[in-house]
Structures are given as structure tokens and as C-alpha cells.
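Here the complex is missing one protein chain, while the rest keep their positions.
== chain A ==
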Amino acid sequence: MSNIIVLPLIIPIITAVILVFLREHIMLQRVISFLTMIFISIISFVLLEVVQTEGIIKIDFSGWLPPFGILFVADSFSLLLVLTASIVTSICLLYAFSTIGESHEKMFFYPFVLFLIAGVNGSFLTGDIFNLFVCFEVMLLASYVLVALGGEKVQLRESLKYVVINVVASWMFLVALAYLYGTVKTLNMAHIAERVAEVGQDPMLTTVAILFLVVFSLKAGLLLFFWLPGSYSVPPTAVQALFAALLTKVGIYALFRTFTLMFPLNPEVTHTLIGIMAGITLIAGCMGALSGRDIYTIATYNVIIGVGFILIGLAVGTEEAISGAIYYLIHDIIAKALLFLIVGMMVYLTGETVVKKMSGLIRNYPLFGWIYFLVMLALTGIPPFSGFVGKVLIGIGAIEGENFILLGIGFASSIIVLYSLLRIFLASFFGETIISLEDEKKIPKGALSSFVLLAIIIVFIGVGAESMSGYIDNATRTLMNPSIYIEAILKGGQ
């Protein structure tokens, strides 16, 4: 049974390799890649159900028992993210079918999306920190290609910076790994946690922890987000949506694992630092979102605000805050994907990127306009939609943890999010229409259905938050009590 944990990693890789040989058969590529993602979503849902009843499951590759071998671990937290990521990817693929264009499809677009998702799922599932590095690299290499694919001037320029920054970040990851291995002599995450707890988290280990914090912050866009707005606004829309939904979230996942499981013992230093970084990220993100004149800038800075808000949950670290952060993480993956898809579609329809030059879209495309309105409300955290529960729980957590500054910044940022997105809504959707009936481009059916599907998920998560609470409670319990995780890995036997 536990063998199927490896499927979310292995199936995309195998399918991607097969798709490389089907270069000319675009229809076949579409069908296979879409079915693959649906299949992975189903598998991860089944796994999630199994974990609810049987507890954490793991697979030791080729029978090397932990701490010696590499292993995959599936707990509720990672499976929730795998599930969300797979669903969002399949919907982004649906959007890509009608918009990405034949030249991309023939240049191995689908294989690289599958490689990307393999890396993302692998990062979520692995229980070995060096394997995490490898999965990160799989994901990043696919993302390098996806940023540069198309080969336009600005794309190449931005992708070069993106690649160089990530190469340096990966280098720092290796440095951190070297020091970690030098200090605790193990790479299995559960075993690291146990060793760190045995010796107490001395200053040496805290330094290593801070090194990991820097590395994952670069990947997550926490404080070190200077590379993000440029590189996220150049690729085609479907790729942007995938990046905004998944890439920073993998960094956030790694931060949660590192600072709840491996280095939770010195929160005065590490968690305070995360709190300060989250606060500055929120403020800087808000400034960026306010100052932006084109919709890509506003949307990318909204990604950064989302990252800052989620990490308030980790910085506060109470049970309420952590479960709020998980809710918000899931919400953010879906809502950011939808936001970027809509923004890309707006640019496609009007040919403009500057907010003020667009006007009256809602007259031509009423459904499209109202879906934008919906995602705006969701991102702000208005009750019936998905952002609400997460924001409230993080808020309660911050009050419990008496962290009022972060509380204030966090909720002030919600208002800025509302303002920046409402500005787009008022300027671009309301007012006189600039598109005459003759020039009106149709929104492709595939794209429209992807909007509707994501909107339905957003409403479902908001209204049906109760149905998810079982999974999220389980995930929170494991994050709050690392001993559950450690025991499942080290004492579980085969």
C-alpha cells in the first residue's frame, strides 16, 4: 500500500519522457498530460484518506531502513499540498490547451510542466533533506526552461537573472546541508529532529537553521523577493499561474518543515526572525502593489503579500495560527492561480498591461468580470470565500501569541490587497468599454472553464471549510507535535 506514495513523483516523470517522443501529436500530448494530472489528484486524495485512518505512511526505498536510506513520507500536510497542487496544475493545463499556442506545445511545453510538478510533489513528499535539494533542483530546472521558453527578448533577459539567483540560492542550500551534516551527521529529517532535540539547539545549530531560513526565503520570496516580480511577469499566462501557485509555496512548505520539525527549539531567535521578515515582506509587498501601474506588477506583488501573510502563522507558532496558515496556504495556491490566469486573459483581450488603459471589460465579458470580483473578495478574506477561515485563524493565533504588531500589519495588508485589486476592477472592468463589438475577441472555452472551475473550488473551500477541517486538524497536530512524525519514521518499522 505504501508503495503508491512514490506515484505523484514517478508518474509525471515517466509520462513526461513518453511525451517527448510524441512531439508532433499535440492532441495526444494534451490528453495524456491532463489525464496524468487527474490521476495524480485521485491518488493523492486516496492517500490523504488513508493517512487519516492509519497515520503517517512512509516508503523506504529499496528497503534501507531510516536513518540510512532515502524515504518518502506522506502526512496530511504534504498530501493536502500535493492534492491542491495537482488539481491546480490540471486546471492550468486546461487553460494552456486553448491559449499557449502551437509553437510552445511542439517545444515540449507539457513534458516540462510534468517535470515541474514531479519536482514539486517530490519536495512535498520527501523525508530526506538532501533529497529535498534534489527535488528542488528538478523543479527549478523545469521552471528555468518554462520561463525562457518562447525566447523573446525580455523573457531571456529576466530568465537569466532568475536562473543565476536560483543557482546561488541552491549553492547556499548545499552549504547549509554541508554544515548540517557536519554537525548532526545525518540527513533524514526525522533523525535530524531527534539529534537536534538530544543535544539541544545550541548556537551552532541555530546558525545552520538561519542559513536554511535564508535559502528557503529566497525560494519562497520571503523578504528576499527582489527577483520575483521580474521573472514572474515574463512567461506565458499558464506558466505564470503555475509559478505563482506552486513555486513560492514549495519554499513555504520547506520553511514549515524546517522550523516545526527540525529546528523548533530556539523560537526566540528563529521564529522572531521569521516574524520580522514576514512583517517587512508584507509592508514592502503592499508598497509594490500600491505603486504598480501595470497589472502584472500588482499581481506579482500580491504573491509576495500572500507569502508574508502565511509566514505570520509560522512566526506566531500557536496551534490556531499553524492551522490558519495551512488553510491560507491551500487557498493561496488556488486563488493566485486564478488571479494570474485572469490577469493574463485581460492582457490577451485588450492588448494592454497598464490598468488605466483598460476599461469596461465587464460589459463584453460579464462572467469573466464577476469571477475577477470573486477572486478579489477571496484574496481579501471576505467570509463566504476561501481566504476567510485562514485569515481569521491566523488572526486568533496572533492574538493568543500576543503578537499584535504582526496582527496589525497582516490585517492592514488585507485592506491594501483589496484596494490594489479593486483599483483594477474599477478602472478596467467598469466604465466605458474600449472594445467594440467587431473587435471583441472571444474568451476560449477551455480558458473560461478553467476560471469557472477554480472559482467553484474557491467557493467550495470557503463554504465547505468544515469538510476540510478534519484533514487540516490532522496536519496541524503533526506539525505541532514533531514527535508524532519522528516516531512514525524511526520507530514505525516496515
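Everything that follows uses one rule, which is that contacts are C-beta pairs under 8 Å (C-beta built on N, C-alpha and C of every residue); 3 or more make two chains touch, one makes a residue touch a chain; residues count from 1.
Note that in this section contacts and distances are computed from a predicted model.
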Record-based protein name (UniProt) of the chain missing from this complex, from "Formate dehydrogenase subunit gamma", "Na(+)/H(+) antiporter subunit C", "Nucleoside ABC transporter membrane protein" or "Extracellular solute-binding protein": "Na(+)/H(+) antiporter subunit C"
Contact residue for the chain not shown (choose from A:Val168, A:Leu426 or A:Ile456): A:Val168
Residue in contact with the excluded chain [from A:Gly101, A:Gly151, A:Gly351 or A:Pro383]: A:Gly151
Among A:Ala178, A:Leu290, A:Leu367 or A:Ile456, the residue in touch with the chain that has been omitted: A:Ala178
Contacting the left-out chain in the complete assembly, out of A:Glu137, A:Glu319 or A:Asp473: A:Glu137
Residues of chain A (touch criterion as defined above) contacting the omitted chain: 130, 134, 137, 141, 144-145, 148, 151-154, 156-161, 163-164, 167-168, 170-171, 174-175, 177-179, 181-182, 185, 187, 229-230, 293-294, 297
